[in-house]
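Only a single protein chain was left out; the remaining protein chains are all shown in position.
Order of writing sets the chain letters: A and B. Residues in each chain are counted from 1.
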Amino acid sequence: MREVIREQSETGINISNDKQVMPSAISLNDLRLCFGKAEILKGINMTFPAGKITSIIGPSGCGKTTLLRCINRLSELATTCKIRGDILLNNESIYQIDPMLLRRKVGMVFQRPNPFPKSIKENILYGIKATGLKVNSEEVVQNSLTQAALWDELKSRLDDSAMSLSIGQQQRLCFARSLAVSPSVVLLDEPASALDPISTAKLETSIVKMRDKYTQIVVTHNMQEARRISDKVAFMYLGELVEFGDTDKIFEDPDKPATKDYIIGKFG
Amino acid sequence: MTTKLNFKPLKLLTPPSPRRLIKSWPKVLCFILAIIPLIMLCFVIVNLVVHTGPVFRQPSYDVNHDGIINNKDYVGLKGIFSTKISTALTGNKGQYGLIPAIWGTILLVIVAMGIATPVALLMAIFSSEFTLGFLGRGMRTLLGVLSGIPPIIYALMWIVIFTAIIAPNFRPDGLNPPAGMTWWFSPPPNSTLIGGIMLSLLIIPFLAPLFDDAIKNVPNSFKEASLGLGATRWYTLINVTLPAAFSGLLSGLRLGVLKAMGDVIIVTATIAVETNIPNPFFDILRPIAPLTATGVGLAGGFSQSMIDPLGYAVANVAAILLVIMAFAIIILETLLQRKFKKRFSHDGR
Partner (left out) sequence: MAGKKQSELRNGLSEKRGNGTVFILLLPLIFTLMGVIFASLILIDNSLGKYAVPSLITASLGAVFLLVYARVTSHSWQRTLIIIMFLGIGSAFLINLMPTIFFGFHILGVFHRSTVSAILLMLVSLPTFSFSIFYIFGATPKAQDLSRYPFILLPIIVALAAFGLIIYKLLVLGVPHFSWRVITSNFIWHGWSTQVWVNGWPVTISYNVQQIGIGQYIMGTFLLMMMVSLISLPIGVGVGLYITEYSKGATANIIKFATNSLRAISVFAIGLVALSVVRSSANTFLAPILSGFYYNENGVRNAASGSFITASIFISMLVIPIIASATEEGIHSLPHDLTEASLGIGASHNYTIAHIVLPWALPNIVTGLLLGCAETAGSLAAIMLISGTSQYGINPFTQSTSLSVFIYQCLVTTDQSFKKVEGPYVYMAALILILITLGLTIASLILKKRFSRSYRGT
């Protein structure tokens, strides 16, 4: 608690420590990104509304995952990455904050489930212990697992190793783990691509249930999934944002012809 | 509110503070710990170089074969690279040529690696490709167990191997001349051959797991492609797997050669400090002491009371020669790796 307040006064950013955090909006202002000489993102301008589920769709290699990893500053781990432009989290630039603090507010679920080789309970509590917050661990574990619809399945096996779960359960565990630190934004990078249909359905139900609590940005290859779960859809092609609007509008009556071609399946 | 569009480098703007520096203590600690081996290495090399001083400064003398003493100013490089040498235990003093020692090292390494490399390669092939069920895995554990035997044991038991393998083949039956022969001569028991054999026994359990890993690292797709075309396993092994494993095999070979070159105990005990070049210079049935054994002899042998300061300095020269040879082997191996990388590489890089 004290540590967070001290960070806060150093950076001047208002980071609330309240467990009931409000979801935040994310704005991208002319974001450009190069890896070495290849320009991956060519000037993206958009706003992800607070509390809603936004999907980013597009063919392979158009920069969706790179865009997502910019938001929590994981793309900068590669040494040849150069970024221009700005990303605002609730009107504050994320480049002015310590990346660590940023990542406590912006959580991420990866494409392949990657639970730590520890017990289920330790996986959930990892983020909290890493950031030094004092919370009631039982309550946190129960809340997170309930939000990910795992509490009934796992409440009797909290001390088992996380590697003994099935792939679908592992991915939902990763989701619960990222929710345990109470972020305001959750980024999901093709979360269901490694899962079978039943686990996918369970995961999607959890995502939809968290609609007003967190801002969720889902990158997906699967257009049907985007249609099922999201409020807003962004279509990206070759590093540019082609169209951004409500789900129904994009899928039934898109403005741009490129969007229409992609939806029909003329290219993919 | 938008910020200025400027070019942002990788490690972005977090305000520096004393708190940050204190937080990075693990990195500083690891840096300090990591520097220590570097300091040790520099200390060893500097120490060796410094102690070779007397070679270039101390007045010495020279005895030629008539027993006449010549006074010389110092031994110098010319003296080092001559071919006569004497230690505290042999007769005439004053000769400090190291050429026999260098040649001894080369000969010994050739003999030892010549025996060890094929055997280790076959063991690796046996445990990775041509396994007989559990025997292949058992070979790996057996090699692990054998690699734990310290070299002093081989030095202790060399007589056993000598009487078992060498003596029947290179000596007449028993130690007496055979009937009817009035003259005979046979190899002494401390020949380079026996030193090479004991050294190869030390190296085989060390080399075989390295070769085994190199062969196992070849991707399965190569072997499957070859077998799918109808080739036999042996053909696949020779023409596909071994070339693809070339870089791993070469680096294992380098480690083996370095170990053979640097080993002191086995050669000191088996070849002792015999120091003349045998008559055909490649005669492995006569002894010729490598650099390590010569160095031990010069540094006083087995007791500190017999240390001759000039001999001690020459021992340092021997050690430096060993260091130079070791680096030469490493550089040679790096060059070879680069040359054959395109031809044999399976990474596509």
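Going forward, a residue touches a chain if its C-beta (ideal position, glycine included) is under 8 Å from a C-beta of that chain, and two chains touch if they have at least 3 such contacts.
A quick note: this is a predicted structure, and the numbers were derived from the prediction, not measured.
Trainee: Could you tell me which of the visible chains the hidden chain touches?
Mentor: A, B
Trainee: Taking the entire complex into account, which one of B:L250, B:V264 or B:L336 touches the absent chain?
Mentor: Reading the full complex, the residue touching the unseen chain is B:V264.
Trainee: Check the options A:L67, A:L101, A:V185 or A:V218 and report the residue that touches the missing chain.
Mentor: Considering the complete complex, A:L101 is the one touching the chain left out.
Trainee: Thinking of the whole complex, not just what is shown, which of A:A162, A:L195, A:V219 or A:L241 touches the missing chain?
Mentor: Missing-chain contact among the listed residues: A:A162.
Trainee: Could you please point out the chain A residues that touch the chain left off the display?
Mentor: 72, 74, 77, 100-105, 107-108, 110, 112, 114-117, 126-127, 130-131, 161-163, 174, 177-178, 181
Trainee: If you put the missing chain back, which residues of chain B would it touch?
Mentor: 23-24, 26-27, 29-38, 40-41, 43-44, 47-48, 51, 118-119, 122-123, 125-126, 130, 139, 141-142, 144-157, 160-161, 164-165, 168-173, 178, 181, 184-187, 201, 204, 230, 232-234, 258, 261-265, 268-269, 279-280, 282-286, 291-292, 295-296, 299-304, 315-316, 318-320, 322-323, 326-327, 330
Throughout what follows, only the chains that are shown with their structure count from here on.
Trainee: Approximately how many whole Å separate the CA-defined centres of chain A and chain B?
Mentor: The answer is 55 Å.
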